[in-house]
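Notes to accompany the following structure.
Complex shown without one protein chain; remaining protein chains in place.
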Amino acid sequence: MVSFEQLAHLSWLVPAFPLAGALVNAALRRKLGANGSGALATLLVAASFVVSALLFWSHRPEEHPVEVVTLFDWIHVGGMSIPFAFQIDALSLTMMLIVTGVGMLIHLYSIGYMHDDPRVASFFAMLNLFTFAMLLLVMGANYLITFIGWEGVGLCSYLLIGFWYTNPAYNYAARKAFVMNRIGDVGVVLALALLFHLFGTLDYTAVLGRAGGFGVGNPLIVGATLLLFVGAMGKSAQIPLFTWLPDAMAGPTPVSALIHAATMVTAGIFLVVRSSVLFELAPFTKDVILAIGTATALLAASIGLFQNDIKKVLAYSTVSQLGYMFAALGLGAYSAGMFHVTTHAFFKALLFLGAGSVIHALGGEQDIRKMGGLKGVTKITYITFLIGTLAIAGIFPFSGFFSKDGILANAYAHSPVVYALLLFGALLTAFYMFRLLFLVFHGRYRGDRRPHESPAVITIPLIVLAVLSLGGGLLNLPHVFGGHEPMKHYLATAADGVAGEHLHLEAATEWILMGLSTVLVLLTAWYAYGRFAKRTTLDGEPADMPFLKRLIAEKWRIDELYATLFEKPYGWLSTTLFTFGENKVMTPLMNGVGNVTLRAGKVVRRLQTGNASFYLFAMVAGIIVFLLLTLYGV
Amino acid sequence: MELLVLLLIPFLSATLLAVVRPTLAARGIALVSSLATLAVALWLWYRYRGEPVMAVDLDWVPAWGLRFVLGYDGTGLLMVILTAVLFPFIIAAGFKQNLKHPSLVNALLLYAQSFMLGVFTAQNAFLFYIFYELSLLPVFFLLLYWGGERRRAITVRFFIYTLLGGLALLFGIAYCVVQEPTHSADFSALAALHLPLDTQIWLFWALFLAFAIKLPIFPFHSWQPDTYTMAPLQGTMVLGGVMLKMGLYGTLKFVFPIVPEGTAHWREWVIWLSLIGAIYAAVIAFRQRDLKRLVAYSSLSHVGLLTAGLFAWNAYGVSGSLYQAFAHAVLVVSLFYIVGAMKDRVGSSEIAAMGGLKLRTPRLAALFLLVVLNAVALPLTQSFVGEWLMFNGLWQLNGWMAFAAVTTIVLGAIYMFYAYQRVMLGPDKWQLEVHDADGGDHLFLVPLIAVTLVLGLYPAPILDLVNGPVQQMLSTFTVLR
Partner (left out) sequence: MNEITTAIRTVPLEHYVFLSFVLFSIGLAGALFRRNTIIILMCLELMFNSVNLLLAAFSAFHSDPSGQVFVFFIMLVAAAEVTVGLAILVMMKRNVDSVDVNQLNRLRW
């Protein structure tokens, strides 16, 4: 049996496998064939998963919590030394398992889903590249390695959103995603520069170890954490940088499942948990995170209520769930946030893949007004989607119940107001998810295509994810159910913020809170059933709706707001700076140098009369002047 | 001795080409010559042991302090390598251009290379100046006779404007030499000159103006977009890839050591000007209609950042700036090559005439994308290392400067991806019958992209080269203590 240390030195294999897959798929994209490239990509991610799993099993957090594996010196200048190194600990292992495990299933699913696409090899190359970048992000032993992955996943997200590049709207969505992520990245880069300025290093162990030297509320630490959070806002789609995520649904559905639901968008949460020591020193930042997380959870959930595109509903639901996770982080409940990251990865991947299966079954139809009654035809998809819905709605004993309850309990302990808001958000979630479920699978079919169940390569990942969504709660079973919160204790070995968590609620209080939320969610589900299960027609266009409903259906008009506030003025600025600033000010300024010379020439050349006598006279006059100057001058 | 060989190879081959004027073999001869230069430069690199090297030392006009002294340290060697690496590519770019009189074009290019290598190895201020102005001549003729629309007006403007800066530089050098007790113009002697603060404050601009125009930084930049757009492809590559690095190098060799207190006095002004210019150019680039002009503005934006990093005046800023100089050179050459490739295929560099080309040229699109990634400084490309170091350098100075610098990563992403999408993606509007990237295109772009990625993953060779001289130079400035 090899030891953890020995295995850890092979940890570079974990990102190396998908990178190799990306390169091979890109190089041989004409030769592998659809199944060949898919199989290659899937197997390589599976290999990463196996290595991650081996690492996980050999990991003894009590004895050896952290192992840092340095490959080589990356950037070394003066006092700055940034190694290319991986950090293997409880947090990175958790994320590695999620990324490779869920990623493997989604790769497998993609073989079926993307089978007929002519650029399937490119697709798998990008998907593998994404896995590579995401693994760098979670495995990095310093902030800059994480940042490589951070930018890398942004790039892959851009490429995959714009995968069908002949559609200008998709390209716009891709660009929007990249630019919004980049706005967040400004925060990250500045935070990193500030952290380097403060600590002289970016290694997690060193930075987090020395952070205790700064007092609570130190303005520099508060600034650094706020900047980090700006980055998290961009990557994890929080207010105000969330509008890219719904648009990102332009990409193929497996991409939405992997990148825009299960993994990449949780990078922000990962970063905050990774730096939890710093965030614990910055109560102000935590308040900001709590406020923004809660607001995002509610705003996105409200928009989800009236969406008619099956993927858009799930997208807003993702934004909303990310809001929950950030709310948990703002409350200092890092383990609850990470737990929700994990369960969300399961059930949201499941829901997206299920949605993909539905879209596949209907030959590309995404409008839920043209669905309905699919439960008879697509049985496996229906059952798994139902499990996903029950999980996200937070119904016992599905995984979402435990993770959401963990967040709600922490919220209650912090302030009843936050609790009430988050509970309200949970009810909205339950409502739009059950609306979606009933509209798609119940009632009568409203479309005109011939639905069919998807092949096994698509349904197997659904079944596996359904099992995980069902049993995922066991990962962090709370005390009231006789569990020991294993995930929390595991993560506590890696993140000091988790170790410092304390939540004291009476068992009775917890039971009441759980009962309350369960009853309310069930009532909501029942209400949704009554409204939508038997529907044969649906609301028309937003224009016919009352004002508030219309506003919500039009996504609070935030896209329009941003277009008016930023995009148009920026375009105007660009044009004006060029036509006015550049052509009317700067260039004439430069030409001025030449013009002054020309004008001066025009004046001075009058002296050149061509009259020899005059020249002679001038010469003599000059001589006399110089003579006088020499004789009597200064 | 190797240094003389380094300068003479391009010079003699250029003379050969200009005299014999072979039509068919011209490009081949030039390519072989530039490869030989590259081999010598790599040999120098291999032999370099971290100590400054003085190779040639001959008296020329002792009365003016003008001596023919060649030598290099890590920074000079970096520039030599940069020039030597890029020129084979610049000459290779001509294989597809089919300009008239290829022997003359290549002769001019090689003359330019020789003189620029002279600039980067000269250890005497007058000698530096002579090479500095000489290198302008071949480019002037290249632009004047092989340029595009309005070439006369634009070339003359460019020439006069740069010459104006050169004049100020000459005056500055002359002033310094007069002040120097032994009237020596060697860099080592001038660096030991301690001029009074009042003098340094005005002398700074006399010395820096030429470089500010050559780079160019913000208010002195107006010649650049027109010139880059109008110039023949190879001329643009020379201008953007190598010539502007003379400004950077000159600042490092001239301005900092001779007028350190003057630099300290003007430093923040220059940094803010550079950053304003970086943002200004990035904003303008967004809505450009001509791909070549867009790339010109993007280069302007990057140069603003380079200058700001250099003037941050600490190890991170200066090393980052020098590192980025290399990255930018590779970037500019590959970007302009792609512009040229698009122009060859579409017949115009107007973006409106392109769109949806990825359907027909998927390989070219992939190469373009890889170059764009370097342009937006994605981690694991060369540019990221440089920009990251410069951001840190600026942060050490002032958080707001770092903020202004970092915003360019957003603006850069906006215009670069917008340009890429307008050219390559979207529906196939024009139904152009264009061919995909062929072997020549791959031979050109793949090595450059490989350099980008390898040095992005493992920047140590370049960083180690400049690290020593930069530390050593910074430690001599009492202003910084």
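To keep things simple, chains are lettered A and B as they appear, and every chain counts its residues starting from 1.
Just so it is clear, a residue touches a chain if its C-beta (ideal position, glycine included) is under 8 Å from a C-beta of that chain, and two chains touch if they have at least 3 such contacts.
Everything numeric in this text was worked out from a predicted model, so none of it was measured.
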Which displayed chains the hidden chain touches across the whole complex:
A
Touch assignment to the omitted chain, from A:Ile512, A:Leu616 or A:Leu629, lands on A:Leu616
For chain A, which residues touch the unseen chain?
605, 608-613, 616-617, 620
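Here is the rule we go by: only the chains that are shown with their structure count from here on.
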The distance between the C-alpha centres of chain A and chain B, rounded to whole Å, is 37
Residues of chain A defined as touching chain B within the complex:
72-80, 84, 144, 147-148, 151-152, 155, 158, 162, 165-168, 171, 174-175, 178-179, 182-183, 185-186, 189-190, 193-194, 196-197, 570-571, 573-575, 577-578, 581-582, 586-587, 589-591, 593-594
Chain A-facing residues of chain B, complex
157, 160-161, 164, 219-223, 225-226, 280, 283-288, 314-316, 319-320, 356, 358-359, 373, 378-380, 384-385, 388-389, 391-392, 395-396, 399, 402-403, 406-407, 409-410, 413-414, 417-418, 421, 424-428, 457-460, 463-464, 467, 471
